[in-house]
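The structure follows.
Yeah, one chain of the complex is gone here, protein chain that is, but the others are all in their spots.
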Amino acid sequence: MEKQGKIVFQHFQFHYGSFLALKDINLSIRSNQIFAILGPARSGKTTLLKSMNRLTDLIFGTNHTGRIFIDGQEIYDPNVSLPELRRRVGMVFDLPTALPLSIFENVAYGPRLKGLREKGRLEETVEKSLQAAVLWDEVKDRLHSSALRLSGGQQQRLCIARMLALEPEIIMLDEPCSGLDPISTASIERSLVALKEKYTILLVPHNIQQASRVADRVGFFLGGEMIEEGLADQIFTRPQNRKTEDYISGRFG
Amino acid sequence: MFREKVLEKSFLLIALSSISILALIAFFIFQQGIPLMWKVGPNSFLLGDRWFPSKESFGIFPMIVGSFWVTLGSLVVGVPLGVACAIFLCELTPPAIAMVLRPMIQLLAAIPSVIYGFWGLIVLVPIIRDSLGGPGLSILAGSLVLGIMILPTIISIAEDSLRALPRSYKEGALSLGATHWQTIWRVLLPAARSGIASSVILGMGRAIGETMAMIMILGNAAQMPHSILDSARTLTTNIGIEMGYASGDHRQALFATGVVLFFIIMALNSLALFLSRRRRA
Partner (left out) sequence: MRMRISRHHTQALAKGVIWVAAFSTLVVMFWILYQVLREGLPRLHFEFFLQAPRQMGRAGGISSTIIGTIALTIVAIVIATPLGVGTAIFLREYTRESRVSRVIRFGTDCLAGVPSIIFGLFGFVFFVIFLGLGWSILSGGLTLATMILPTIICTAEEAIKAVPYTYREASFALGGTRWQTIRKMVLPNALPGILTGLLLGVGRSVGETAAVILTAGSSFITPGSLFSPIRTMAVHFYILAREGISMEMAYATGAALILLILAINMAANWLMYRYVHRA
């Protein structure tokens, strides 16, 4: 039973009702790297991410078998505190989900839920997080205006800042750049590379090129199964599985 | 975590309030009314046509008949006019005008029934008395006013059903050469019929349950009506008029009237729910 690696999936299967979305996933992800989850639509990529912060618990009629360990601790253990887990494993969704609050309150939302009330520390946290998300300079003069007025790219960076304010250990991003222009995409990719110094990053990339730009390791998923996993260079130049090769070379998508 | 569990259970308890209140209502009404109904005998209570509380005579058949005729009359007035207005709003006026008219019709739904009753008393009753004879305080007056009162209900639900129809129905019919009216009459109305039926049943429920306006204009004679110009009582007005001074068996007889009313409404409600569930299926 290997428990190496920050995140370990052990024979993990996931069902939506009778539909099997993830089949026998065995995966170990080390810390401080960017792990890209590659694959065509409906391969279970989002399910993989959401089962890690147990957002799948919110959906009715789901169940799983197998285990997921984070730092050696099983996350589906009934004693695990869900809010605590979700703070440790932060998530950014594919559509920017700015809350209908001011920019400041968006970023402060998570810390407030945790119980942080002191104004000085909140301001400090907000500034630090917005800086790490490369958004501070653009919004520092209008922190108390509505976040809904930001552009798509800015909102997405706001979501990253919001998540960083909770000081997670693991960051998951589900196609964070979908619908964004190339400049916003590039700035988010740059932030990700900077962030991997402190965090473990799981990324569902928008396309293969994005994965090749930023990922350290890559896992290829198809129909709920992990077909192949390894160093990014290796997967992109010398894939070992036929299906991986077909996907990378664009024979299907 | 514990706090969350406690909160969940608390909300569950709160959510059970509506069904608990319903149960309480049923319990207390029945507790007061059933013994009397049993004592008098259900047959003689429901079918007896003499209501003389001072002589311990409790037959509510005249009231059942009164309720029936008034409700029927209100539907005769309210349904055609209501559906006509729904068609009008949905198909015959530009959306801008309809958007102005709709909140105004909603406003009319919020007007208390005593205002409608008052108008009936001041305006309608003298007209009936002068032109058609009789006391004026009559089933006719009641039907007319009640019909007007249920119009907003019927209009809004019938119109909603018409508007909810897929555009393709109308466009398909028109493109096959049907006139606008033929489309409305042969395609849209039949397609919306279950929604219109719901509106009728809801209107009926409202009509059967109406009290104050009916007290003001029905004349409240506790005897079998023989024409629409006769005064009459309904199940509701029977309770409303005498509850103020009734005691003992008399009071319990009023509760028993309430029991009958309760059953009728529950039956109507179930019918409405059944129809709406079938519509969704």
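In this document, chain identifiers A and B correspond to the written order of the chains, with residue numbering beginning at 1 in each.
FYI, contacts are C-beta pairs under 8 Å (C-beta built on N, C-alpha and C of every residue); 3 or more make two chains touch, one makes a residue touch a chain.
Predicted model only: the values in this text are computed from it and were never measured.
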**OP:** Identify the visible chains that the left-out chain touches across the whole complex.
**Re:** A, B
**OP:** From the listed residues A:114, A:198 or A:217, report the one that touches the chain absent from this view.
**Re:** A:114
**OP:** Just the residue numbers, please: which parts of subunit B touch the chain that's not shown?
**Re:** 3-4, 7-8, 10-12, 14-22, 24-25, 28-29, 32, 80-82, 84-85, 87-89, 92, 101, 103-108, 110-119, 121-123, 148, 151, 179-182, 185, 205, 208-212, 215-216, 236, 239-240, 243-244, 254-255, 258, 261-262, 265-266, 268-269, 272-273
**OP:** By the contact definition given up top, give the residues of subunit A that touch the hidden chain.
**Re:** 53, 55, 58, 60, 82-84, 86-87, 90-91, 93, 95, 97, 99-100, 109-110, 113-114, 159, 162-163, 166
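Note that in this section only the chains that are shown with their structure count from here on.
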Subject >> Whole-Å gap between the CA centroids of subunit A and subunit B >> reply: 57
